[in-house]
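Note that one protein chain is taken out, while the other chains of the complex remain in position.
Moving on to subunit A:
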Amino acid sequence: MTFSPAPGAAPVGRMLLAQSVFETRLLLRNGEQLLLTAVIPVVLLWLLTAAPVFDTGRYERVEFLVPGILALCVMSTAFTSLAIATGYERRYGALKRLAASPIPRWTLLLAKALTVLVVEAVQVALVCGLGLALGWEPSGSPLSVAALLLAGTLAFAGLGLLMAGTLRAEATLAAANLLYLLLLVLGGVVIPLDGFPDGLRSVLGLTPTGALASSLRSVLADGDGLPFGAVAVLTAWAVAGLAAAARWFRWE
């Protein structure tokens, strides 16, 4: 073989596609990540629909659970999974190595965003498909749902990147999993926030998970329009998280 120089960058569209496909493939191959993003949401939806573990108040169980599980899906992909993957990429120098490659930084970030959206699309298809099979009858506008999912994704991604870019990889792993678990229980995903004391409930409603789960529920179960309060909460998290990540993210 010859090493005679023939330098050149690939067209940027091809780099974007290659990076997105590469990251998506790595993610879908990772067992722990799949557990968080696919297995847990699907099993929770199925089990809790079948068995009356929590009182879901005025909602049918599946009607209550599908929006909450969709919020869990967004959290698992845009926060937990993104934080852990990025944390280890940083720890092993993958980000630094790519920074020395022809791919522009914005293309890399866009590829990460596309990866998250692709995984979320798979999750939404799984959860909604299972929900429909369990008798779920959604209402509300799909556009409102899409807007909420996008706002939630940005809110979680900012926090995930902030964590991945500032903590050690092991600390990110631990903290991201802990927050996933805490917000699964406390974020109105499977347990109605109504059951918590007033003060705690209003705080939990301001977490990205609480805001996303309750707003998805008001659209999908109650047929409300786009809940602007929740959008404002999620946008605030997104702006704060992404700005902090941009400010403090360390590439190595």
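Quick note on the criterion: contacts are C-beta pairs under 8 Å (C-beta built on N, C-alpha and C of every residue); 3 or more make two chains touch, one makes a residue touch a chain; residues count from 1.
Quick note on the criterion: contacts and distances are computed from a predicted model.
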"Cysteine synthase", "NADH-quinone oxidoreductase subunit H", "Ligase-associated DNA damage response exonuclease" or "ABC transporter ATP-binding protein" - which is the UniProt name of the missing chain: "ABC transporter ATP-binding protein"
Touch criterion as defined above, residue of A:A10, A:A146, A:V185 or A:A232 at the omitted chain: A:A10
Absent-chain contact - pick from A:G93, A:G135 or A:G195: A:G93
Touch residues of subunit A, complete complex, unshown partner: 1-10, 14-15, 18-19, 22, 26, 29-30, 88-89, 91-94, 96-97, 99-104
